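I'd like to ask you about the structure that follows.
All protein chains but one are shown at their positions in the complex.
Entry: chain A
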Amino acid sequence: MSDNLIEIKGVRHAYQTKSGPLPVLDGLELSVPEGGFAAVVGPSGCGKSTLTRLIAGLMKPDHGEVWLHGELVKGPKSTVGMAFQNPVLLEWRTILQNVMLPLEIVPTKLSKREKEDRARRLLALVGLEGFEDKRPSELSGGMRQRASLCRSIVHKPEVLILDEPFGALDAFTREDLWQTMHKVKAEEPFTGVLITHDLRESIFLADQVVVLSGRPAKTQYVMDVHLTGQRDIENLYTPESAEALNILRRQIQIAQGRTDEHEDGR
């Protein structure tokens, strides 16, 4: 058995629609070692969200296998944390109560006091100190997403699945959250999969970028990211980053079925 925490092998899946089966995944491969952080990019509608549901055990693929920690995924596991583009906070709960939600469901040995302390510590870590007793409707979009992030890691999941969590935020808030992500990863190490359509985000946050082809998606290209030193936004403006972005951009064009000639209109 390999020492990868997440291992996806030859996954194929099709949705049943009125006009026959609609294949979304066809030959998906993904390996993430413990502590690794993989970003998955690809054309829109290529089945990226299906991938998150597969890892979370919310659905089973037609063919192929999804392994987590050497165990075949057959159903939902409490060792997974999820955050979506829509922060889906529960409006009737305070921010603190929202973050504590997973601890009410996942069995833990923590006392009520310890649960609350942990939630408060995470909120402080993402810069939401002082907002614990506010309702989600009183927070901005970026703050809600921070709270959603806390909720996804509060129960120390083995795998963190982020499905375009920063997609609906403005560019500045997004960059703030990227840096928050690095802070969180340093304090609360996790193994993660990030679905995104932002190439800069993928190389800034992840150590591995996986490009999926257009639908039905297969793993088309895998890039290891070596951004040296402490990750700060400056790192995105080095020649190495520009080169990596350029390679990824070309891979996306291939995935979209576009060649250079078409793109340049020559």
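Here is the rule we use: contacts are C-beta pairs under 8 Å (C-beta built on N, C-alpha and C of every residue); 3 or more make two chains touch, one makes a residue touch a chain; residues count from 1.
Convention: contacts and distances are computed from a predicted model.
Enquirer: What name does the UniProt record list for the absent chain among "ABC transporter permease", "LrgB family protein", "Aspartyl/glutamyl-tRNA(Asn/Gln) amidotransferase subunit C" or "Heme exporter protein C"?
Expert: Protein name of the absent chain (UniProt record): "ABC transporter permease".
Enquirer: Just name the one of A:Asn86, A:Gln220 or A:Gln253 that touches the chain not displayed here.
Expert: That would be A:Asn86, which touches the missing chain.
Enquirer: If the hidden chain were put back, which of A:Leu22, A:Leu58, A:Ala168 or A:Ile254 would touch it?
Expert: Of the listed residues, the one touching the omitted chain is A:Leu58.
Enquirer: For the chain left off this view, which of A:Glu138, A:Glu187 or A:Glu234 is in contact with it?
Expert: A:Glu138
Enquirer: Mind listing the chain A residues that contact the chain we can't see here?
Expert: That gives, for chain A, the contact residues 53, 56-58, 75-78, 80-82, 84, 86, 88, 90-92, 101-102, 104-106, 135, 137-138, 151, 155, 161.
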